[in-house]
Structure formats: structure tokens, C-alpha cells
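In this view, the complex is presented without one of its protein chains, the others remaining in place.
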Amino acid sequence: MSRSKTSREPISDAALPVGIADAERGAAEAAILVKPTVGKKKSEILYFALHNPKLLVGGSVVLLFLILTFVGPLLTHYGPFEYGAGPTNGPPSARNWFGTTTFGQDVFAQFVGGLGSTFAVAIVGGGLATLIGMIVGFTAGYRGGLVDEILNMLTNIVLVIPTLAVLLIIAAYLEVRGILWEALFIGFTSWPWAARAIRAQTFSLRNRDFVDLARLSGVRSHKIIFTEIAPNMSSYLFMTFILMFGGAILIAATLDFIGLGPTNTASLGLMMNTAVLWSAMHLGYWWWFVPPGAAITLIVGGLYIMNVGLDEVFNPKLREF
Amino acid sequence: MLKLDGISKTYRIGTFGGKELRAVNNISFDIAPGEVVSLIGESGSGKSTIGKMILRLISVTSGSILFEEVDIATLSRRQLRDYYRRVQGVFQDPFSSYNPIFKADRVFSIIKRVYFRHVPDDEWDAKLRSSLEAVGLNPPEVLDKYPHQLSGGQLQRLLIARALLLDIEVLVADEIISMLDASTRIDVLNLLAELKTRGLAILFITHDLSLGHYISEKAVILYRGAIAEMGTTDRVFNNPHHPYTQMLMRSVPHLDSRWEGKEAVAEGPEEGLLVPGCPYFARCPVSQRSQACKSAIPELLETEPGHFVACRRYADILSEPTPPA
Amino acid sequence: MGLRVENLRVYYQTLRGDVKALDGATFDLEDGEIMGLAGESGCGKTTLGNSLIRLGTRMKYIEGGVELDGVELPIWDHDKMDRFRYREVSMIPQYAMSALNPIRKIGKMTAELLASRGVAYRDVLPSLRDRLDLVELSTDVLKMYPIELSGGMKQRVVMVLSTLLDPSLLIADEITSALDVSTQRAVSEMLVEFREREYVKSLIFITHDVSILYQIADSIMVMYAGKLVEKAPTDTIIQEPRHPYTKMLISSLPQIGVKYTEKKLEGIPGQPPLLLEPPTGCRFRDRCPVAFDKCQEEPPFVEIASNHSSACWRTMEDHAQA
Partner (left out) sequence: MRRYFGRKLLTYGLTFFLAVTIDWLIPRFMPGNPVSSMVARAQVRPEIAERLVDYYNQLYGFNESIITQYFNFWKSLFQGDLGTSIFVFGQPVTNVIMDALPYTLGLLLPAILLSWVAGNKFGAFAARSKYLDNTLLPVGYVLTATPYMWLGIILGWSLGLKFGWFPISGAYSFSLRPALSWKFITDALLHWFLPFFSLFLVMFGGWAIGMRNMIIYELEADYSHYLEALGAPRKLIRKYAFRNAVLPQLTGLALQLGVIVAGALVTEIVFGYPGLGLLVLNSIQNQDYFLLQGIFLFIIAGVLIANFLIDVAYVLVDPRTRIGMTGGTA
């Protein structure tokens, strides 16, 4: 329980009317840490969001691949694993835009199918991780004391255990593995990052007086979390989800690559796995392994840059001008 | 009406025990209906902790707080809700008391939903407007605005208006004007004083002696979690007995007299740590600092009607009839 | 020879344009003078203090000259100012309690700072020890890390550090506001001692607490909404202020001995103007009880008595008739 010192700080670092606040900011401003969104008008946030280059670039890259996921399957009339879609090991051609594999499967069809499953796994996995992170983070941050102590230890334990090693065991014994299994697994092992971030933010908000005021108005604590604390962090939660989403894509690709991914559906990781197994790298069939990796890098890179842009929009201190 | 009976609050530092920090140490005083009591203490004296305990925002380690002879720790959730209809609080930082992403008047809709669910809207609006005017605010100026569009003074008055809507009997005002500018500060103070005439009891928590003197009839001087001196404001301010209060009176900058002599910097042991004897022992200049001061905590003795002091010097003298030198 | 400031204007860049935080300040400061700089939050006193030594990241120099001991201070140029910083003009910042590098021993940090300014730690050590005694700190503070000291002790270390090279001008920004009453008095008296021992030639003491200034300041300058309002010797400002704002400000301060029931004090209605688009003319106009049409025009900050200047048409009128 941190004791708040009643130092008589004449300049409150909260948002005084813009004119006065900025005039007197002087040294005080440098000491302001990352703060939850101050109640700026919605239009103002939208204005800055639309003019933030990082957000636009990152966002459009991710959007492009999202569209490709839906439009792609319509463009090709081959199934992802269909044989005889073209000559074996054929480089990109008019018929097979991304060329063909050693088995004559159409790479573009596999690529587009893989995109779909990767996005699916990432959304479910990332969403689940954020959800668990919220539950643990809010409870630990709000409740404090022993509950906080125990949840913190649990978070640290799950954080330290290399999740890949745990999956080695589970997946090895699991014959049939679907996308849902992989998403569940990712969700249940990558939540500690979200939990740590949300706990810290909740802890800082919990010490604000408006939480005490809500308690003085007879509002119950879980209601306080969802009507007072969570809305303040909405931008923060969205950014956490974006990071979890990107992380899930990377983990899913790694698992598929080792052969622990879903056995029955196409995925970007699986494409790279088969490419390496059939030594596409040694034989120079670049069209087989370049697209899947490139897609992952661009999507996850786009997400991270989008996140930086969002951070600048919601947290003016970082904005250079 | 509100009685504090030997309450204490200790915090454990470090996860598995380790040091124990006693923020509040066996405090007892009471607040009569319509009485303004100022709780004066510097940072680390535990004054805010006491305020939070009365509002049941934090638990009491030992002792009990009785509201109309009922220990508030035993109140169920429903009873607590009724308790909050009669005892409310206003805090130090006006901008931290409002959720920044909602409009400021949301504090009213929260209490409407909880306490006045069945009151028709037009009747509620009238009630709201009259309480706003009662605190010197002009409704159109402050309603439907974000907190950062209002000044510190206006925000604090809104909170007082909120308390008036619940027509409370006791208001815990924890440093409510220390973050306001001098010019608006005095108006909020005058507002509190006027509320007293309407029968409201106020626990005015502050570190500024002149504010305490301006508004309260009874003053409680706190030092490191224990009451150093307590009594009617005039007696405590005009004729301070405890060395700590005397030092405070000497150190406060006045506008009409300059400091005389010199004041040493006081760096006592870390705040709140368990000190066996009198908490002020380390800084006490009084010559008769005897072994007794070091070993036992002095209890509160009545040196004159309505004036209590926790200092060993008075215990020995009181046993003899002659007044202290 | 002291400090001359001529029509100094410094604005704050914000997303919605420039906040006119400091809008033309002209005043002098003699050697050995402790000037109190008082005003409510948002009046520009911190901006004035900072602009004399280091423009903050979002502060923009507009115009105005600053001359210290006959030499012009290039406050608009961050790098050129380095030559003057610490040697000629120094500062005890508002955030003094967190101004020490947390992972460096205090002695080591002082040595490295001095070395970087071309001063050998050995030469300064004896006077460093005397000054630590003055602020009642033992010299083994030099071997400790900042985390080992209490807030008050860290601030006193910063006081000694900032004045180690005997600067001509020292700016102390709100250093008493976070302290307890007892420490507050001791620290203020130490600052006066710094001047007595000529560790500093002249001192600007920024605070919103006028009663502290009455105790230690030779003169007080009051600011309001980015403008200078009144400057005079301390007793004159407290006993016979001439500017309406100063009068109302002083009268609204509760003193021990004043009770609500006996003498109800009056505050100043309304709020200071937003400085994004400050009003024309006198900025106190809307809140001033004696405002009249002449106040549409901006009152100049002029001398209305010996060593007593004010910016109000009313005060000039009385001065003219007197």
C-alpha cells in the first residue's frame, strides 16, 4: 500500500486548462510519465490519428493483407494442397502467380490459405491472451496485497517457462491438431506480458481519487473496474491487443515450422517447413519460401509501427514537433 | 456523533513481513454534530490515513470508529451505503477526483443511480440546481463540461455540492484547498464555514496552521501518528504547551512579524517507524528530557479545561497543584 | 552591477498555438538583493525563472535582452549559454528532490560534473565541506547514493551543488513548497546565509507563498497572467500595496489570529485568463473591482515611487496627483 505524501505541489500535473497548464508546465512536464488519455475531444484524437504517418503506413499494410485473405481464394481455382496445379518446381508464371512446389502445388493458393489460418490463430490466440491478461492484470492491480503477490508470482512463473518447450511435450502426444488447439495454446501461454502491462496501469489508476469517490458512492469494486478504470485504459488495452496479435503470429509460425502446428490446414509456417524439408533453399526455389516469411514480417512489422503511431496519438508527450 | 476510539494503522513493508510501519498510533477524539474540527499535521503525520479510515476506504488495524455508537467496521454493504449517505469525503487533488474521460457532472449521475433512483428527473434537476447555487456555482457554467475545462476551485465546489445533495451530517475535507490558488482558496474555505451554520460537522484535514485556525473551533495537532496536543482552537493556538506545537508556531511565516532566532533542520528517524518512547523525543529541546520520555509513550492529559497535551513534562507537574513554570 | 532584464518575452509551443506565458518583463536586480517572485499558478513565474538559465523543450524565445554584471546573456542559444551556466547563473529546480542521478554516488557525480566544467574536484573540496556543514549535512553524504537520503536532504545537496562555483545569480524555484513548516523555515534561512557568505551575489526566490517572502526577501515582484504587476521593497508590498491585484491577493491570505467568525476574508472572483489568446489591455480587467474604460489599453510597468513600480492606470493617476 503506497502512502501518498501530501506534498503541497502547487502545479497539479493533471490537465489544467490548456492555457494555464502549458504556461506553467516548465520542469513539471518532463516528469510526467505515460498517462492515460486525457478527456480530449474525440474529433481531436481522430484528427491526430489520421495525420500520423506511422499509424497510416502500418495500418494500410495490415489492411492490405487482410483484404488479400478474403479476396485471394476467389482469384485462384486451385486448392492449397491440390496436386497438378502446374509444373513441379515451376517459377512464378502467368498460371501460377507464385510458382509451384516440388509436388506441383500452387504456391499462391497455399499462401492465401495460410494467410487465413495465420490471421485466425492470431486473432483468437492474441484475443485470449489479452483477455486473460486483463483479468489477471485488473484483479492484481485493483485488489493489491496478497492477491497481487500470488498473481504476480504466477505471472512470473508462466513468463519464465519457455512456452515452446511446454508445447513440445503437448503437441508431440497430440495426434490430431487443429487451429483451435494452437490458438488456445498461444492464448494460455503468452498472457503474462499483457498481465504485467495492465497491472501496472491499473495500479496507477487505482490510486487516483476518483476511484475512492466511486467507492464513496456505494459502487461495487468490479463495477468500478469496468466503468471507471477500464474506459480510461481503452487505448492502452487496444495497443496491448495489437502487440499480442503480432506476437501470436510469430509464435504460430514458429510452431508450424517445427511441425507442431495444425496438421490439416495450410499455414505460412507449414509452407516454410515443407520448403526447408525439401531443401528449397539449397535448390534456389525462392518463390516457395519468400512469400510466407515476407507476409509475416510485413504484417507483424506493420502492427508494431501502427502501435508506435497509436502511442504518439494517445500520449502527446512522445510527439516531437 | 462520530467517535474515534484508540484507532491505529500499521503497514507491513516487504512481502514476507520485514519492517512494520505504524502510520497511526492509538488516536482518540470525537466530532460533535455541527462542529468543525481541524486535524493539523505535517506530511507523514497520518492525518490522511485517519481521514481514509473514517470513510472506510482503508481498514483499521486496531481500535474502532463509532458513528452513533455503531462500529463502522461491522457495517454490511447495504448499511455502508446508508453510512455514505451521512458521511462523505472531498479529496486534495480536484483533477484526480474526476475520471478524465467523462464529463464532470457524472459524479451526480452516479449518486442519482445509487441513492435517488426513483426521483423523477425534473425534481432531481431542481434539487441539483439549488445545491449548485448553494455552493456559489452558476449551473450552465459548470454542467456538461469535461473536468479539464473547469478550474480547481469549481471542481472542489462541485464535490461539495455532491455531498450536499446527499444531505450529509459529517464531511471529511482532506486538504481540499491546498492545490488551489490563494485567491480562490479563501472562497472555498468560506463556503465550508457557511455549511457549518447549516449544522454540518466537518473534519478539516490540513498541514497549514493558519487555515486550521481560520475555520475550526477544535484543533488536533498530530505528530508522526500520535496526538501531540488537542483542544479548543484559541487555547491551542494562543497558549501551546507541547514543544512541537510551540516550534510550529515559531516556524510558521507570518505577514506581520519576522522570524526570531534560528531553527535547526529536524531530521528525525524515518517516518512512522516504531519509536518506543515519545515520538518527538529526537527533536525535543525541552531541557527535562528524561529517561521517562525515552521509554514510555506520554498519554493525553488535560492541563486546563478543554486542552489536552501528550507530554511527560505536564504529567509530573499535574501531580503537584502548582501550574507549570 | 546585478541583473538587467529588458522586455523579455517567452512563449510556450502547444498543439493549438503559442501560449503567451511570459509577455514582456522589464526589471532590475541589484547585487546582494533577494527578490521574491510571487504569483499564482499559471502567472509565468516559472517560465521567467527558467528562461534566464535554460529554455525548456517547448519554450520559445521571442524577444528581449538579459544582461548580468554588464554582460549580455545569449538565452536564445542553448549551446552559447553553456559558458554562463553554473558559473554566472545557476538554479535550484522545483524538482530538486529528484534532480540527482540515482545510480551515481553523490561525490562521484559532483566530481564528474565539475571536471566537465573544467574545475578540479580537489580544489573545491574544502569549500564543499563548509557548505555541507552550513546546510547541516555530514560529509559522508558524498559517499552515499541519492536513494539513501530523505527528500529534504537531497534538496539541500542540490542547494550546495548548484552554488558551488559562486554564481552571480541564483534562481530558486518553489523550493519550500514540498517541505514541512519546520524544514521550510530552516531552508529559507540557509538561502539568506548563502547570500551573506557571498556564495551567490543575487537571488530570485520563486514561490506562490507570499508569507515566506515576507520573512526573507528584500523586494517582491508580483506577476499575473504572464505580466509584471508590481515590484517594491517587501514591507511596501505587504503593508501598502498599490496595484488592485496585489491588494486583493495579500488580503485573501489567512493568518494565525484571524478567525472566520471575526473577520471574513474575501477571495478574488473569477479565474485568470487563458493565455492562448490573452485579452487586450490589462489582463486583470475582468476581475478588477476598480477597472474603468482606460483599462482597455495595456498599462505600462512604470516607476510610481522610488524603487516601486506597478502596471495599473489607477496607480499612475494617484501618483500623478500625489
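Letters A, B and C name the chains as they come in the text, with residue numbers starting at 1 for each one.
Everything that follows uses one rule, which is that contacts are C-beta pairs under 8 Å (C-beta built on N, C-alpha and C of every residue); 3 or more make two chains touch, one makes a residue touch a chain.
Every value quoted in this text rests on a predicted model; they were computed, and no experiment measured them.
Participant: Touching the absent chain in the whole complex: find that residue among A:46, A:157 or A:180.
Facilitator: Result: among the candidates, A:157 touches the missing chain.
Participant: Can you work out which residue in A:78, A:108, A:210 or A:289 touches the chain that's missing from view?
Facilitator: Within the whole complex, the residue contacting the unshown chain is A:289.
Participant: Please give every residue of chain A in contact with the chain that is not shown.
Facilitator: 27, 30-31, 153, 156-157, 159-166, 168-175, 246, 250-251, 253-254, 257-260, 269, 272, 275-276, 281-282, 284, 286, 289-290, 292-294, 296-298, 300-301, 303-305, 308, 317-318, 320
Participant: List the chain C residues touching the unshown chain?
Facilitator: 53-54, 56-57, 81-87, 90-91, 93, 95, 98-104, 112-113, 116-117, 144-145, 147-150, 153, 158, 161-162
Note that in this section only the chains that are shown with their structure count from here on.
Participant: Quick one: report the Å distance separating chain B from chain C, using the average Cα coordinate of each chain.
Facilitator: The computed centroid separation for chain B versus chain C comes out at 32 Å.
Participant: Can you tell me which residues of chain C touch two or more of the remaining chains?
Facilitator: Residues 41, 208 of chain C each touch two or more of the other chains.
Participant: Two or more other chains in contact with one residue: find those residues in chain B.
Facilitator: Those would be 43, 151, 207.
Participant: Using the touch rule from the top, collect the residues of chain B that touch chain A in their complex.
Facilitator: Within the complex, chain B touches chain A at residues 11, 15, 23, 43-44, 47-49, 52, 55, 57-58, 77, 80-81, 84, 88-89, 91-102, 107, 110-111, 114-115, 146-149, 151-152, 159, 175, 178-179, 207.
Participant: Under the stated contact criterion, what part of chain C meets chain B in this complex?
Facilitator: For chain C paired with chain B, touching residues are 40-41, 135-136, 150, 152-153, 156, 180-187, 189, 208-212, 214-215, 238, 248-250, 252-260, 264-269, 271.
Participant: Residue numbers of chain A touching chain B in their complex, please.
Facilitator: Those residues of chain A that touch chain B are 1, 3-10, 12, 14-18, 21, 36-39, 149, 208-210, 212-220, 228, 231-232.
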